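Part of the complex only, each chain left as placed.
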Amino acid sequence: MTKIKIGILGATGMVGQMLVSLLEGHPWFEVTSLAASDKSAGRKYEEVMENRWSLAGGVPEYARDIKLEECKPGLDCSLVLSGLDPSAALKIEEDFARAGYGVSSNAKSHRMDADVPLLMPEINPGHIGLIDIQRKKRGWKGFIVTDPNCTTMGMSLALKPLDDSFGVEKVMVTTLQALSGAGYPGVPSIDIVDNVIPYINDEEDKVEEEPLKILGELKGSSIKKAKMVISASCNRVAVKYGHTECISVKLAKKTDVDGLVDAFERFKPLKGLGLPSAPARPIVVLRQENRPQPKLDANLEKGMASIIGRIRRCSILDYKFVLLSHNMVRGAAGAAILNAELLKVKGYLDG
Amino acid sequence: MTKIKIGILGATGMVGQMLVSLLEGHPWFEVTSLAASDKSAGRKYEEVMENRWSLAGGVPEYARDIKLEECKPGLDCSLVLSGLDPSAALKIEEDFARAGYGVSSNAKSHRMDADVPLLMPEINPGHIGLIDIQRKKRGWKGFIVTDPNCTTMGMSLALKPLDDSFGVEKVMVTTLQALSGAGYPGVPSIDIVDNVIPYINDEEDKVEEEPLKILGELKGSSIKKAKMVISASCNRVAVKYGHTECISVKLAKKTDVDGLVDAFERFKPLKGLGLPSAPARPIVVLRQENRPQPKLDANLEKGMASIIGRIRRCSILDYKFVLLSHNMVRGAAGAAILNAELLKVKGYLDG
């Protein structure tokens, strides 16, 4: 099989690095272009990343000699994965879509656009149909699909089976978010060592709004949002990878703890579809009383699952639990790749 | 004025050290006895603490040469402050009360006993009346009063003025708790560096139950508990001092953010009483969007206040905010001292 040529926008940033890393040896995709918004165009990726590469093991061999290009149409590929900053993403991603490229973006810029899918293959694969509406409306040959905010992602995975089985009415979530979620250079170390910062700019709004679109239904040419109410409190803690979320939910139907465990563990909607990056278990339930923990569990299912523990009664809503998801894999780069894989099997990358 | 002689039980532990530190130069109290449950009896405090003292600045001069004694009646003092572990506290504190000592305890052992005050001078000074019932019932010349769990303490301070002004019906709280709250040696470093532990043994029960007694009313010979419902999720983070709590509340009466701020800032019930350790402001409201933070704010009002920030609407309950309190000062040693000061002005240390 000829591999599909892929470009990475924002290849030098934190999400870009993770994209470069996760795409090493991908069975369907071949990274042919690396682009960055800074002055590094023309230089080899390895050289540019010499003091900026932040993942263990170093720059993958395949990427070392690729010369960085500017973030504008002309890249030799049919799909671009975008790890751009929102400020840059807004225009650049549109330029690529207009020029005929597919864009699978991790930036927030287009997430809430009415004609752009906020796509999670396990939850709303049908939203991919918005692409046709988007193309018609905007007159584009290409298209943009987006994946959610890193905190939203893990939580939405957990809400979907609960909503299907019991109806989710209310969600109260307090997060303990990892440093890598802030990009690079992100949070100054002097601000966070031996400290907690109980605030992340814009984050609570995203966590309260994005899931309503993700869990909504495509009716005609638009998404009808889900009806639940979400209240979020977001905190930054001194953890490198893995967002922890303490979640309480109010459900429409009665159930018990075993009912929740069962709903979580039966949730395998992508089974049989053969997406290379899809986790065998999108939700992993742990039984130990002090789990999940970032250092022990963030990489379960190669970082593509939501890890859930401590499912118990909540005396105010109905149930509460702790959720962990790898903010840089499922919460960012891995999500953009999984979306690209869905695009392929749905025929959107056929050229 | 002759100072009142004070003993410290569990003087070598984390709470004991903080008691030794905070009582340096106290205007009413003089530490005359240091007692510990371990094999260190007979040795000088400074020598025993050489490799265990964990506070900046070293052992206060007054305490260095005091010889450690065993934790049993016979100490030359009239009041003991207890930083004992719960396992030891249960019997030892009763032995002291029976032998005629006043006991101001930070241990959980007696907190929920029907005839033992769970005392917070700003909230329930009248509960001190339980001492008479306790003495009658148990036939003791001495008595036991307790202060709450370190997480409960800061939250209860915030709930009191809200309850008085608006009626608190529901409280959802998720905590990010400091390492010092686990005592010594406490949490192994390999378990918490670059990690979060979403579980603290027994903690959620205490946070859900203790405030109901604290905010309750002494009717006849017993406390009628407050009616609110509390749901807690407790996490350990890599912070040394200062518990952060994300709190949402449902109120009986309508108000607005300014109403909450006003209730918090007007709350100064100890004004004029002259207790040396009472903070001028038991609640400090910060206006910056990213506060309170442990490293910046835990020591405001010398660690004796609850620091509150980010007061805003909650889409599920009514309002949410972030609270910080110094778990070793207001949440432990400082609380036991403040209770001792209230005991003095109420005449319970007169002889």
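A and B label the chains in the order they appear, each numbered from 1.
In the analysis below, a contact is a pair of C-beta atoms (placed from the backbone, for glycine too) under 8 Å apart; a residue touches a chain by one contact, two chains touch by 3 or more.
Note that the structure is predicted; figures quoted are calculated from it, not measured.
S.K.: Assuming the complex is a homo-oligomer with 2 chains given explicitly, what is its full copy count?
M.R.: Here the complete homo-oligomer in the file comprises 4 chains.
Basically, only the chains that are shown with their structure count from here on.
S.K.: Find the geometric centre of each of subunit A and subunit B from their Cα atoms only, then give the gap between the two centres in Å, rounded to an integer.
M.R.: Going by mean C-alpha positions, subunit A sits 42 Å from subunit B.
S.K.: Any idea which subunit B residues touch subunit A in the complex?
M.R.: Touch list, subunit B to subunit A: 170-172, 174, 176, 194-199, 208, 229-231, 233, 235, 237-240, 244, 246, 248, 289-296, 309-310, 314-317, 320, 322.
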